[in-house]
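Just one protein chain is left out here, and the rest sit where they should.
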Amino acid sequence: MDVRAQVSVVFHLDKCIGCHTCSIACKNVWTDRKGAEYMWWNNVETKPGTGYPTAWENQEDYKGGWVKKGNSIELKGAGKLRAFKNIFHNPNLPTIDDYYEPWTYRYEDLFNSPEGDTQPVARPVSLLTGKFMEIKAGPNWDDDLSGSPDYARKDPNFKNLSQAEQEALFQVEKLVMFYLPRICNHCLNPACLAACPSGAIYKRGEDGVVLINQKKCRAWRMCVTACPYKKTYYNWSTGKSEKCILCYPRLETGQAPACMHSCVGRIRYLGMMLYDADLIHQFASADESKLLDLSREIILDPRDPKVIEEARKNGIHDSVIEYAQRSPVYRFVKEWGLALPLHPEYRTLPMLFYVPPLLPIMGMSEEGVYESLTEGLFTDIEQARLPIQYLASLFTAGNEGQIREVLKKMMAVRLYRREETVGDLGAEAVQKALKETGTSREQAEAIYRLTSLANFEERFVIPPSHREEAIVMLDTEFEKKGTGGFGFRMAVGRGL
Amino acid sequence: MKNYLLFVVFPYVAIALEVVVSLWRYIFRRHEFTSLSSEFLESKKLFWGSVPWHYGILAVLLGHLIGLLFPREVLLWNSVPIRLLILEVTGLTFGLMALVGIVLLIARRISDPRIRQVTSKVDVLVLAVLLVQVASGVAVAIGYRWGSSWYASALVPYLRGLFTFNPNVEFIAGMPTLVKVHVFTAFLIVAILPFTRLIHFLVVPVSYLWRSYQIVVWNYDRKKIRRASN
Partner (left out) sequence: MKAETWKEIKHCQNINRWVSLLFGAALLGTLLYAAALHAAFDAAEYYEKKCSSCHTVGGGDDVGPDLKGVGERRSEDWLIKMIQSSQSMISAGDPVATQLFEKFKRKKMPDHDLSPDEVKQLLAFIQQGGPVEKPIDDKPATAATPQDIQLGQELFLGSRPLANGGPACISCHSVGSLGPLGGGSLALDLTQVYSRYEDAGLSKALRKTGFNIMREIYVPRPLTGEEAFALKAFLFQADRQGQESTGFQKKFVFLGVGGCVLFLGLMDLSWRKRRKKTAKPSHGGLS
């Protein structure tokens, strides 16, 4: 057993209101620079939809992630020999047109235009070429199902839905959508890392954050292809790839990452988890049907004395173990089994988990009368507007049963709360629902509390990162003294 | 004296520049070591430029290297006409590929507004020098046959002389101007290499072949720390 620590995250999709505050917070802090304008380390996409970059889930096109080969796995669109064959031209690389051409507006024209018969306008100017441009795409071009005929209908997750089911989704009365905020998953088996020929990408031992060393990156661009979530971005100006850093400077000072801190819907939870690194390869190479279970199984119980002992042997600080025990992520993922990884079939063992949406509240209007369809306790789920298969394709590698389990459990909690507050269902029915989903009342209450009432400290359980120990290890402790806190800073350059 | 300056002094200056500046940049400005790929902005045309260019030029460089290391063997190989023909045609093929590649790359840089945005003055210099080099090389191969043979017998001694600090400029002095241009530009490339994006050539990521797929980096030796504090 090789116990390691990992900061991991849960996004509760039922709570996301699609406000994009998270994206903006991230952009303002990290990617408001030349060459990074198009990067959205955090983006929020509407589902059904094609996401960002367009149709990123279509791995037949982008060739991201791992594929099973024999008893092992290999990168789908990158890898050792392929990297050298393709190093001069990566045939699977998305180009900026798969994202969008970044632009700004000539705002000064609004103020400086001479008097005339027409209103002055601020024309868009490309941030690539500096020329006037016509905006044809943007980071949220298909937000809220806009442009559905072109975008949402092409959602790669529809591949297992029948034509009729797909059509039904776009009937005005049955339209349905939800939001899917995405950041780098800081995977346990990162494809981006494995694909990097120069070895610039690494996983931090202390907390598992996946980072790109800007001094080592040489613009071989393999990570962009390899990450199935398209969460490494190539900076065309500096010739370096960049990605979400999980705001590690904030984490190290005990603050939640900017996107999480600012999240309006309070959908985000962050905490430490312990996992067994010895099992990564074996689990990532498992059959597709087992992937979801295994990506939960690899996470260890931080209260298990044996785990604690191994963790300490591995040099994990007691405080980290203690914080792992209080981790809200552990509860969502392991204890309650409510949170699921996004596309486990990409085999990167993502460490960002999603509580799937229980949307929408079922019902339909007939001749102007709103009618609830609730007959059996869980029939709603079966008749959901959003086909179970669709969610399964997102979160369980197509296994509908596992999605159903999660939704039922959430439904049971909802019924439990309805009984508490409205009291119209009857204790017996609620008891039955809880039993059927294997949920105790205490657990239901805990789920409800962590979902709805959790405050900052409960949502973000960030252990001290013990940077002081890292500094002790340096040769000269006083090296940084008098250097303004940052030491020697190097300007970004494109060569002499 | 002119030949002496161009073909003995300059090569040494070039090599000195190459070594010193590359090391300096690697130590103090490592952040600047990148290939500055522009594929992200334009991919289709790049394919037809970059792939033939790189494969062509690498094969040609390899050929030059083999000639430099094993001149006798090359001459022996060439003593049978059909083998000579195979070698020469292969060389010309790759030379032409490199030529096609560099011409297309230049055309792409000129014609694509996005690529022009990421083109610096040094890039222009690099492309110009490389074009001269490849064009003169192809012209020499066609105009002064059979390059593989006389390179091995007449130019390799000069190059070897340079590397053994016993340079003999006479080999070069009697060469046709085109060959001189080719040799001079070669050292010019060596000289400007560390100042340009060409440095990516020095950091070819060969270690990828044997490194493990995953890399974990600790900020500190955690086990040592725990042992000390416990």
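Labels A and B are assigned to the chains in the order they are written; within every chain, residues are numbered from 1.
Following the convention adopted for this analysis, a contact is a pair of C-beta atoms (placed from the backbone, for glycine too) under 8 Å apart; a residue touches a chain by one contact, two chains touch by 3 or more.
Keep in mind it's a predicted model, so treat the numbers as computed, not measured.
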Touching the hidden chain, out of B:Arg116, B:Arg145 or B:Lys223, is B:Arg145
Going by the contact rule already stated, which one of B:Leu36, B:Val51 or B:Leu193 would touch the omitted chain in the full complex? B:Val51
Identify the residues of subunit B touching the omitted chain, counting contacts across the whole complex. 1-4, 8-9, 12-13, 16-17, 19-21, 24, 27-28, 43-44, 47-48, 51-52, 55, 75, 78-81, 84-85, 88-90, 92-97, 100, 141-147, 149-150, 152-154, 157, 165, 167-168, 170-171, 173-176, 179
Would you write out the residues of subunit A that touch the absent chain, in ascending order? 50, 53-55, 58, 61-62, 89, 91-95, 97-98, 100, 136-137, 147, 150-151, 154, 475-476, 479, 483, 487-488
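To be clear about the criterion, only the chains that are shown with their structure count from here on.
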Quick one: subunit A and subunit B, Cα centre-to-centre, how many Å? 43
Subunit B touches which residues of subunit A in the complex? 4, 80, 83-84, 88-91, 93-96, 128-131, 189-190, 193-194, 196-199, 201-206, 214-221, 224, 234, 236-240, 280, 312, 314-317, 467, 469-470, 472-473, 490, 492-496
Touching residues of subunit B toward subunit A in the complex: what are they? 29-43, 46-47, 50-51, 53-55, 113-114, 116-118, 120, 122-123, 195-197, 200, 203, 205, 207-209, 211, 213-226
